[in-house]
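Here is the structure we will look at, set down as structure tokens.
Every protein chain but one is kept in place in this view of the complex.
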């Protein structure tokens, strides 16, 4: 035997397992002054055809456009016109109102489940503004903003949430697991991470066919630990795929903070570096920064310059879902202490600073969003709420397992229908 | 709908799928002059407690100790005594002789399968010399050198290869899928990549128990694409695990070159960076560099300073296995053109340069290795070769599925034994 | 004896085991500080510390893989997969590694570990919080598969599983975590307190693996069930006024074939109830076994009552679940033939 004699390390220290802990637990006073927030405008903007390696400094930095005086500054300023800014603002407000109404609906027993994206509204809505209408998304359950921004009917979303007669998914999916081909919104999966490499596959197909549409895949910070994350990055790098891969780092995965996904050691944007993929770390509560980063990545993809991984740094301001109570694992006021602020307030302040907005218009916008959402809700609830479902059209639950109904499923359908008549 | 109008990109280029191709195919004349080989001694050696980020420059560089004049140079020189060098040389020669004999055995129909590690011998043997005897390995099928270096009986290896009466694995495993607890060599899996996060788990357990033994996981360049690679790096980073994770980049995965695993875009060592894990890229054909890198990583692990990912850059000089004929996908003479040379020749030249070796001793060493291997083979073949197996002890194939034999397996055993008597 | 629901009983089993054996470690998604989304691991981190009870990254493959490494080291992992629907990313490690390790190392590296996971529908969880994938594990030699149906059995079986030298996949019927469920979803929920098997002994005891329980004696037919379906079956035979013998399998692998055989030979009729989809579900194996071993005693075909060969549809949960009506029809069929 050649190896060294273990006796030689008699004085070696005991090995230790490090188990990451979040900064604060219930009862603590959250204090994020330790979080380094780079100044808006300070991050350089490489050429979209730059080698991936040139983006490395950006993976530990933070692309920010809106400064403390609510001005858009620096090389990443996408220089959007006021109409576009107002459209993003409106979408964000609508999403927030929608979330609140549907959360309430769940609490009222009208459905089984709901998930908000409070505090993260800028990410999906500004992304939608930055891409083309026919680009494709493989979203998670926190990108409802994509559907809202793309004009998918709010009532259709609600119909899905209620699993009612108008539900495009025929009552088959858990609430918020939307899917709509016409709006380039791929079916949300309950299985975390699965959509990420699927997005790469879609973009591979686009490249194989010489298309010009690109694709964007989405994942949460927690879900980056799944093997599917690795598949996505590996295939994207190998085939130089025209895809944008977005990690929404809202710092929580149910009760686990992002350190449990590795955030103590590296940013999620840094993962890109390891694969030779371009990486950007972006203030996710800054709609302009979101827009700019997506625009940059889209141009890169469309010119065959390669994939980009964007980490949107944000904070999950509310519970994971209606099944979750975050006061069990973090201070209740942590969201308020979060230094990157509220995306709606920040964009509003920017428009105000530009003199393209005023409080009256803002109130009107909120009122309008409220009215729109209520109208949609009324329309949707006419088609039913969850507790009334599951009795009609029982036979439909046997459709679409296959293109045709094979004999064994037909037999089961007959049995289910007979059972219904019992 | 907010997104931009697709019509605006009427002149966008067609997207393209990039499919990586190796530099040379059969018929081409291999010319590796394009491969940048950093000078020996040029890579800096950070402190073993340095933050992972400090190793980033090392992930695109190459740790090399043996220079063109066969001297050991630079900060990574482990300053080994001549006995240790000769031990490594002997192990390498033994492995190569062993491989040749067993390859022949397979060709003679004495067993079903064999895999050589020709050209990669330095990696396992120098690693064994650098670790402590009781450290643990989770190897792949190309680390036979660990067993040889640790003094596992060659005849036992052969018994496994022949699935004969002396086979410690009772004829259950494909040849070369060794396993031996006493030699800290975990059961080789036929399922690529699975062992990599298992190694992390072993080291987590060592940390949980306050042990001082560390663990090393092994994987091939091709297999890094498996999700298990990602699990290993993620868990290692999250819990700051005392583990060394080695990627043996021999540039081929059966017929696929390393570009199909992402090597065109980044080195495998660079992957480490993305997780906040220390990364080293090492000349795998330089036994001293291998030793030095493992020694560095071991010290890091043992002092709770964190995990390390080492990429050993080497070249698979022969076919993937006895089932493979590489002339179908790469030039036959590619191995000879490979610039990093042969690890045995390089260490021999170093010892010669040190005046600690001569041609006569080398011939004697080779002859001795040959005799040892032949003697082991004779001993092993007394216990049988594969074509004679599978008839005796049929009942044993029903053991060890569970700790006890449950009734249904006992019934099956009875049936199998009855069948044997038919 | 304290009265416990199934969650409390499982929690207690962890505590009893961990107090007795320092080498037991518990990890999984959200199971540490928070105590798990179903609260089964509540308080464990506080009592046993962060290096024995900790949150894991969202990587079922990584969770199982690191558990393999730990078992190889010699400590005993008891891991949680948050929902059985999410076990598939860990399936390769379970099938290729956990199940085969003892065998392929000729006994040198057994893999004692427990993989706990809540399974089954009835909580409006939709397709990805309702699955019953047990048959996919019963096909894999080397795994034991255990499913409790009461707090008493949950604690005793979990302790037995933790002490077992082989890897155990431990499926927890989430619909009955908080109370037995007779399948009448439109009636008020019964809490466990009303059920005798909520009397859970303090401290250590085990319910042996591989032993079924005859939970109702009878002569007219045999009903084989496990998990939630035990309670649904009991209610159904009661409502039908049948003199049925109901067997709670408790362990699917290794199966208690002797108890099954004895019963079917007596009754001559057999109904098997499973919540999982029909085709290639474990009920198929049971049906084949009963037919092979009791053929000449059978007075009617062995019947299966199962979930459908579709994903578990959110709004149609109760049309999917094999409830009282489906059982009633099947019972009538078995008795009529």
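Points to keep in mind about this one:
So that you can tell them apart, the chains are marked A, B and C in the order they are listed, and the count of residues begins at 1 in each.
Basically, contacts are C-beta pairs under 8 Å (C-beta built on N, C-alpha and C of every residue); 3 or more make two chains touch, one makes a residue touch a chain.
Keep in mind that what you see is a predicted model, and the values were worked out from it rather than measured.
Taking every chain of the complex into account, the absent chain touches A, B, C.
Touching the missing chain, out of C:82, C:198, C:251 or C:310, is residue C:310. Residue C:280 is the one among C:22, C:193 or C:280 that touches the chain missing from this view.
Summary of contacts with the chain left out: across A:11, A:108 or A:403, the touching residue is A:403.
Annotation: of A:16, A:179, A:303 or A:393, A:179 touches the absent chain (contact as defined above).
Checked against the full complex, the one of A:218, A:235 or A:268 touching the unshown chain is A:235. The missing chain lies against chain B, touching residues 17, 19, 21, 25, 112-113, 163, 167, 170-175, 177, 189-193, 222-223, 225-228, 253-256, 260-262, 323, 328-329, 386, 389-391, 394, 397-398, 401, 408-409, 412, 415-416, 418-420, 422.
Annotation for chain A: contacts to the undisplayed chain at residues 136, 138, 168-170, 172-173, 177, 179-181, 186-187, 189-191, 194, 196-209, 215, 227-228, 230-232, 234-235, 238, 399-403, 406-409.
Mapped onto chain C, the footprint of the missing chain covers residues 61, 85, 88-89, 91-92, 95-96, 100, 103-104, 127-128, 135-136, 138-142, 253, 276-277, 279-285, 287-288, 291-292, 295, 298, 300-304, 308-311, 337.
Simple rule for what comes next: only the chains that are shown with their structure count from here on.
Centroids built from CA atoms put chain B at 40 Å from chain A.
Contacts with at least two other chains are made by residues 203-204, 206-208, 227-228, 230-231, 234, 238 of chain B. In chain C, the residues that reach two or more other chains under the touch definition are 51, 56-57, 59, 61-62, 89.
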